[in-house]
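Missing here: one protein chain of the complex. Every other protein chain is in place.
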Amino acid sequence: MYPLADGLFAPRNQWYVAAWSREVTRKPMERWVLDEPVAFYRKEDGAAVAVAGRCPHRSFPLGKSRVIGDNIQCGYHGITFQPDGSCARVPSQKAIPNACRIKSYPLAERWKWIWIWPGDPAAADESLIPDHFEIGLTDPSYHCAGDLYNFVDGRYMLMHDNLFDLTHLNYLHKDTFGGVEGTEMVPECLTGPGWVGSRYAQRDVYPSSRFMELLNYRDKVDVVVGLKLLMPCLHVGGGEHYYPATHPRAGQLLGAEKYYHAITPATRHTTHYFYGAGRTWEHPDPDHSQKLVDGVDPGLKEDVYATENIERMIQHYGGRPGELLLRADNVCARGRRFFETLIRKELEPQSSQASERVQLAENT
Amino acid sequence: MYPLADGLFAPRNQWYVAAWSREVTRKPMERWVLDEPVAFYRKEDGAAVAVAGRCPHRSFPLGKSRVIGDNIQCGYHGITFQPDGSCARVPSQKAIPNACRIKSYPLAERWKWIWIWPGDPAAADESLIPDHFEIGLTDPSYHCAGDLYNFVDGRYMLMHDNLFDLTHLNYLHKDTFGGVEGTEMVPECLTGPGWVGSRYAQRDVYPSSRFMELLNYRDKVDVVVGLKLLMPCLHVGGGEHYYPATHPRAGQLLGAEKYYHAITPATRHTTHYFYGAGRTWEHPDPDHSQKLVDGVDPGLKEDVYATENIERMIQHYGGRPGELLLRADNVCARGRRFFETLIRKELEPQSSQASERVQLAENT
Partner (left out) sequence: MYPLADGLFAPRNQWYVAAWSREVTRKPMERWVLDEPVAFYRKEDGAAVAVAGRCPHRSFPLGKSRVIGDNIQCGYHGITFQPDGSCARVPSQKAIPNACRIKSYPLAERWKWIWIWPGDPAAADESLIPDHFEIGLTDPSYHCAGDLYNFVDGRYMLMHDNLFDLTHLNYLHKDTFGGVEGTEMVPECLTGPGWVGSRYAQRDVYPSSRFMELLNYRDKVDVVVGLKLLMPCLHVGGGEHYYPATHPRAGQLLGAEKYYHAITPATRHTTHYFYGAGRTWEHPDPDHSQKLVDGVDPGLKEDVYATENIERMIQHYGGRPGELLLRADNVCARGRRFFETLIRKELEPQSSQASERVQLAENT
């Protein structure tokens, strides 16, 4: 489906951020992921669980049911499932039918994120989740914070389109981020094993007024801005400011921000959007990073606004609007092919799930 | 359509409760019944009338029109219809076209209920409506009350599924009715000519705290709970408490409640739900029965909640969700077949409407 080729929705044998840790509690939560209802809750020991959100008996939503001990009990007739999806009890009978079991999603809780794997559980290798220290989230030198969640009434690929092409910063975000002149150019398209990214580099320019203030530095700098799609769910990027060639500390980092955008399909036409960020500079306010994150939310809501408007436009045009690719869509075009390749591999009958990781590495 | 076989909606040659008496007045009311718009009103002598709710001229809703004398006058161009559906007047011309007539629904007002027959009027035998004295509604020893109406944003058969299987009482209604432990079992499935029902019997158990209080009796009892689907629209049931074998008055009735659930399809995916109830014990408060009925509404709204959630789940799964039949679904399975049989008989070309009643009696 647009902007992917007809019939292609999303790769399933992947890890997706499904929730912030704080959202999953002893009270079940219903959340749709990749067009499936999922019930999230925590066991008595605090471990998070994700199981199918529909009771196989009468389709009552398990995410609107009850947790009993470590199990989830359907709120309609009380059928109770264990974290592994097996049935622990059918109140009205002793024998438990073989078919009375639900899907249990492989789950990993890292940093503040709950990751789940919607595809074949046998292929759910946790090492496929990017190392959170390596990408900065748990590296104390980045002072990361997060907590932003936006529900998007539009298909997830439009959010990726948005992040692949930062030339929108000066237009869509004119009244929020504004003034990032350097991004009005065709980005460098970077690729590597399993990832696609953009890079916008400028030498000897004035930083945005926002950065001038944050770093208390008003001279020219070299700036590098960019985002990498590390995996179908996650863009990691940054805005890095270096002393320019004319400065005695030429090439040294003056200050950098890190951005983390997790994009997860909810249904075919709706999306979950999680955002966190970090920064390299020190600051006396312990809430400084969280304030930076919160300050970005009005801008993220502009992205949501654009996506929701485009979704309505697409629906009006029967799912196939015309479109025009510009040079600055180089990363976007590459990114879409990245998704299409992953999805098509999953649809091939001979595709072995076990070889998924190799395919990922080979696909670019 | 689920949970019936594909293409089967609802039997038409049946009486359905369409309104509470108080709802039908001299001002027309629009209400959909079996996917048809119906206009209800009262004649000058107070008799209730149900005619097609769509003007055949330009499709204006007659249920949003005016009553003039005994007739209903379209609110758009003033075409006026008599209670029998024939046209009394076309303001702009003297001659009345033959095609200018609307369906008039056979109607019977019994107790506080307006019953209509959506099918072939020739087959509308009022004796097919259960005798209201016999079922308790107008028998003064039952002190019946009623007035609850809930609109359900889900298909009617889900409400029948709900009533066929009372093992949900301890789960869906945990915080309202609660504590009816005895229903956590496979019910007896009872059938007879034209009806299907459930029966849950327990000997020598403590009654629910609600009954202990209502009857001011705290010893053990024999309890029988159950519901009978007497016809496609109506479940009649009860909760009966008897002195147990160990008691000097063993086997005598201590106190009973009667329940009346009328379930009528509005459209294919929405439902009207009418509820009344009675009780055998005396009580000084003349509003006692009505208070009992009103006290049940929060519980009924839980049934509506379940149905509406399941409806959304079904729609997401393209109208065909998977399902699992448990032993306690014995009555449910039988009840669904009961509906399918009635609908299929109506679809048979050779089916004579006149023999409907016989078929009804034979079908179980």
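A few comments on the model shown:
Going by the order they are written in, the chains are A and B; count residues from 1 in each one.
Simple rule for what comes next: a contact is a pair of C-beta atoms (placed from the backbone, for glycine too) under 8 Å apart; a residue touches a chain by one contact, two chains touch by 3 or more.
All figures in this text were calculated on a predicted structure; none of them were measured in a lab.
From the set B:75, B:299 or B:321, the residue in touch with the chain omitted from the display is B:75, counting the whole complex.
The missing chain, though absent from the display, is touched by one residue of A:47, A:250 or A:313; that residue is A:313. When the whole complex is considered, the residue among A:172, A:190 or A:215 that touches the unshown chain is A:172.
Seen across the whole complex, the unshown chain contacts subunit A at 161, 165, 167-168, 170-172, 184-186, 306, 309-310, 313-314, 316-317, 321-324, 326-328. One chain of the complex is left out; on subunit B, the residues touching it are 37, 54, 56-61, 64, 73-78, 90-93, 97, 99-100, 267.
Keep this in mind: only the chains that are shown with their structure count from here on.
Centroids built from CA atoms put subunit B at 48 Å from subunit A.
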